[in-house]
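Removed: one protein chain of the complex. Kept in place: all other protein chains.
Coming up: chain A.
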Amino acid sequence: MVPKCGGQVEQVEEVEQVEQVEEVEQVEEVQQVEEVEEVEDVEQGEQKLKMIKTEKILHLRSCRGRKLRVVREHYLRERVPCYSGACQAGCAHADGKLLPADLTHYVVPDVGVVLDYLEILELRELQGVVFTQTACQALQHSKGRRQYNRLRNLLKDPRHDCVLFANEFQEYSYCPREKGESQDTWQSRCVYSAAVWFYNHLAGLMDIVMITEDQEAVTRYSSLNSGVYVISVRDYLQNFWPELRAAHELHASVCQALQEKEGEVRERQYAEHLPPEVLEAGIKSGRYVQGTLNVSKHRAQTEASIMTEGFSNKSTDSWCVLVHGDKHRNRAVHGDVVAVELLPKSEWRGKVTALSEGQGAEPSGEDGERKPLPTGRVVGVLQRNWRDFVVTFPPRDGTQPQSRNSQRILAVPWDHRIPKIRISTQQADALQDHRVVVRIDSWESSSLYPNGHSVRVLGRSGELETEVQTILVENCIHAPPFSDAQLRELPVNSPENPWTVDPAQVAQRRDLRESHLVFSIDPQGCEDVDDTLSVRHLAGGTLLELGVHIADVTHFVSEGSLSDLEARSRATTYYLADRRYDMLPAVLSADLCSLLGGVDRYAMSVMWELDARTLAVSRVWYGRTVVRSSYQLHYELAQALLDGDEAAVPELVRLGSEEQEAKRAELVQALETLTHVSRHLRAQRDRGGALELEGLEVRAQLDEEKNITALVPRQPLEVHETVAECMIYANHWVARKIQETFPHQALLRHHPPPRQEFFLQLVDSARARGFTIDTRTNKALADSLDRAADPQDPLVNRLLRMMTTQAMSEALYCSTGAQSLDQFYHYGLALDRYTHFTSPIRRYADVVVHRLLAAAMATKRGVASGKALAGNKGLEETAQHINKKNRAAKRAQKLSTELFQCLYFKERDPQTDRRCVADAVIYSIRDDGVLAFVPEYGVKGPVHLKNREGLVVSVGPDGGCEWQSGSVRRQPDRISTTSGGGTCTFRLFDHVTEVVRLAEEAQERAARRPKLSREEREFSQSKTPNLYSLLEEVRELALTDPDMIPQVCASTA
């Protein structure tokens, strides 16, 4: 909003005044009722509504300390919908959910209960919760936006049985505040009066229970009305939900935490945070810097940094501010949005690049730290980012601080970037060595650690199930079994009651069952087949028709249905190493939507007519179809067929040999055409500058009892690329279509170009090997990466590509209305528009795109689609949500793979087992060690050349190696150790042989880290989550492989 040209001065003064008014605390509230006046409702002319105007007089204190008297109107009406299914009065419930009528009672929580026990009310098992407007406003007022939004989402979620009753706008349930009445009594009076109104409104059919923690309210109100019960939360849970153990435990834990909070006065440990107004003003004036706190993975205790997002007016690009030490971090937790004040230049420090983690015993700063960076201290937290944390209760070995009551435990978070959390609990002994989900309640400036309470016990640490649950909780992944209500709304397909295609649907769709040879290629054992392909010649061979047929999920999952909501909140199927959590229930994902071989299925198709010779597109057709997949191939089989191997196609085994030959030839012909087309498409994209990147992907092969038998790196086949290319092509064309039809509200996937400074490491590393990397455009990058291949060592190229992958920014979903046209570019694929269309069974974004495409088809035909599409704002929200969930899914998948890698090596004895000895490549040099990559297992890890006693590694002539005293010298591309036994130098990309050792190395390390408990020692491999620290245990030991010795000798100066 912009001030009017005239009267600017006046307006500004007034608005400032309002600012004070809205922000300040409410001192007193007195109300007076004016005479009853009919106010005509202009909206509904025929139905005259009577509204009563009253006035609220608020006394507000401005931030300058002045008191202001503000008069606000307050309109009351008789008809406020109750949102109850048992309503006798015929309230107008236009939309939104209703409370079921078949409950025994409704529960109305008091203000205090909503403030402190919202978590309990969030349990889905509690039904019939009526939140009052009084309570909601109090929550918004005292707990802030975040908590309030949580409540709002709860109210919107159709899976929870709770509604909001606007009691303060109801004529009879509204109580004006009396003179001298305290806020608390007034609020409970309001809530009680709302409860009484509800009871009377439902004509006494439903009992109302008001729960409160205020004993006074219980005594005052409990005997006033029959049918309206006033009891405490504990009594309520015990009487009405005796079997709901989770609620009882949560209640006990929250109670405990609240009790602890009271009467805790100690000396100040941290500086106080500044009030939000001061922060905001400081940020605007440039005195403070705003950013998200990111705690260092390597040195979580001391080092953290914040990335500013171009908030300061001087620089447009972001820069990094270091926050050193926990005093300067001032109670901020990883992920919080904080305001930082820069320290004077003399106190600036550099980032530590050494590998070792000893605090205090750092190499005295001279070569351990790089050039000083801007350093600051946190002066306030703008937005807490507290989520559920997984912690481990340490064993009680007397090292715990025994404060005045021994029930307070310092629990160690799984994510070591999070500080320890103080938990008060009665079950400390029972929970030893267990992993527990906790929430942080508060962190006072007088306390060294934050206070929290436990929510849920996951299990004993070290057990596979516990660890997998831990990964899920830490990534905020919530994937409970699908609810019955959701399953009820889905179609059935059982042997007694088989599902068949609907003739009415077939009439509307294009039937490809007879005309096209449709087949799918997927990984072996895949159940959710969402993409199939077809290719055939048209018009006597001059035209080629390529078709991509995608499962028509949106036919089964209509917008707004329970399945849709659940799928939206999951956003993707979560694949872990040993299991997966489906986005859609199995009846859809593995059966009705899945394009299985030999059955009729609905599909959404894109078909191109290509010129057979030049492969130029002459026509594109999008639409709904019916398909029957003839072959359900897997990659290895398809590749074998292409290579001309004698592989048996299961679909053809039963046929006679002649027929089998013919069919087989037909299939192979189709596969070959497909490969031909996709090579052409690939070449086309390569010319545009598409990148070929490399990630490390290792699959843990499991046997029946979920024991790991081997770690298998993925083997790329050409047919993988063929299928991927067709999918990319389909995605691209669909993106074009929806973007053109809906220029403001189409969901695209864009990949912003990477920031040049991220390439520094790549360029430096490549230079060490004599290659130059041009990173100016994606085309230049792709070409220079192709050139940077060492004929003797294919690994160099692979490593370089891996580093490129790390430098890339993340591809993200976005709404076209939220970005400008040139932002749609997909850097990695070199396409101007891209989206996800081909996997609707496992990605929600594809479901959205399917709906958009269907709507685009409808618009083209001139038929208005039934439901309005989400606007740009809604779509952007969806996109952000999916992005967040995708990130979480990716992290969870990585962590679970790492978990299995750890489990694999845990069982091996490094001294005896040959599998623990592997070839590794150095890819980065640090001050006192190197970072190495083991291609066989796809793991990376640091290799220490200097241990904590200051001994360095020296390599004997026999390839053995031992710790000796000496020094380490680091140069840009090499690191050398000098000791009594001579000097050895390690260069980038040198091959070393590593022994992957876990158990006793881990023990050794843990023993030196006094803060770690014994429990972690035994299982430190799964506790430490990230790549670096995960395999810190991987250490360079010896050059035992005889082939490698000459190479290393050559580099030994």
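Rule of thumb we're sticking to: a contact is a pair of C-beta atoms (placed from the backbone, for glycine too) under 8 Å apart; a residue touches a chain by one contact, two chains touch by 3 or more; residues count from 1.
Note that in this section contacts and distances are computed from a predicted model.
Its UniProt record calls the unshown chain "Exosome complex component RRP41", which is the correct pick from "Subunit alpha type-1 of proteasome", "NEDD8-conjugating enzyme UBC12", "NADH dehydrogenase [ubiquinone] iron-sulfur protein 4, mitochondrial" or "Exosome complex component RRP41".
Note that of A:110, A:168, A:415 or A:552, the residue touching the chain absent from this view is A:168. In the full complex, chain A contacts the hidden chain through residues 1-12, 14-19, 21-23, 37, 39-43, 51, 53, 55, 68-77, 81, 140, 145, 152, 155-156, 164, 166, 168-169, 280, 284, 744, 817, 820, 871.
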